[in-house]
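Left out: one protein chain. Kept in place: all the others.
Then we have chain A:
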Amino acid sequence: MSAMLEIAGLTKLFPVRNGFGRKTGDVRAVDDVSFSIEKGKVYGLAGESGSGKSTIARMIMGLARPTGGDIRLDGHSIIGETGTRAYGRKVQMVFQNPGSSLNPRRTVGQSIAVPLAAHGTPAREHRQRIAELLEMVQLPADFALRYPHELSGGQKQRVAIARALAVAPQLLILDEPTSALDVSVQARVMDLLVDLGRQLGLTYLFISHDLSLMRNFADTVGVLYLGKIVETGATASVFEAPQHDYTRLLLASVPVISAEEEAMRPKIPLIDGEIPTAEQLIALRAAVSQRIEK
């Protein structure tokens, strides 16, 4: 088994400026994060807003520049190489809200043709390739002529997946791909992602706050809190025997629908009252880092 993606010591600092534009400090959005994904596997990054999960995805995509650390794709460091076409052929992303990630003024076919044209597929082959891609995501070929507003949420997300697959990438980053969808539609989109993963041998980085979904999709999970991975391991073992307090809190918070699930939820009091202030957060952060170092 070889790693498709290896992340080592990845760090992203955002400067904090005062009212005069002078830098007064840094926010550690991503703090020394390391993980790797085997070829053909699914790695799940679980975290809440502000945990840094989207910043990690953006750095892998080349949409943000890391402050430190290394990202290796298929054995090669890609720092400085992200954003090139060769890189774009290997890594693609499916965004959270297909309503805003598809251009409303382009037909489905035109949207899928953008990456085809950018990566040098001759125009005369576009129609054929678009039909193939639509078939892959189980949409009829005549959808190529429709506009996004004519499609349901699930259909739009299928189009977004087809567009991401247009350049035959090896790694697909899924940023909350089903959080905008109804649960029955979500199940069908997840079916599709699993089937495509098997057919095409895709490697997935799956970002989500939905732990129940993660449990059933990811092979390995990393729990992200305040920019750090506080716990990582095989999905089943992390869920069945969480080691970190934050993982326990997350699991205890998931609304579930059966007694069996309730039984496996850690029995800890949900934090009552107000969320911590900035000072409390900093103190909390220190406590978290201590635990990690231990």
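Note that a contact is a pair of C-beta atoms (placed from the backbone, for glycine too) under 8 Å apart; a residue touches a chain by one contact, two chains touch by 3 or more; residues count from 1.
The rule is simple: contacts and distances are computed from a predicted model.
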Undepicted complex member, UniProt protein name, chosen from "ABC-2 type transport system permease protein", "Dipeptide/oligopeptide/nickel ABC transporter ATP-binding protein", "Carbon monoxide dehydrogenase" or "Transketolase": "Dipeptide/oligopeptide/nickel ABC transporter ATP-binding protein"
Could you tell which one of A:Leu116, A:Leu213 or A:Val230 touches the chain left off the display? A:Leu213
Out of A:Glu6, A:Asp74 or A:Glu261, point to the residue that touches the absent chain in the complete complex. A:Glu261
Considering the whole complex, which of A:Thr55, A:Ser101, A:Gln155 or A:Gln186 touches the chain not shown? A:Gln186
Counting contacts across the full complex, list the positions on chain A that touch the omitted chain. 48-49, 153, 182-184, 186-187, 190-191, 193-195, 198, 209-213, 215-217, 235-236, 239, 249-258, 260-261, 264-265, 270-275
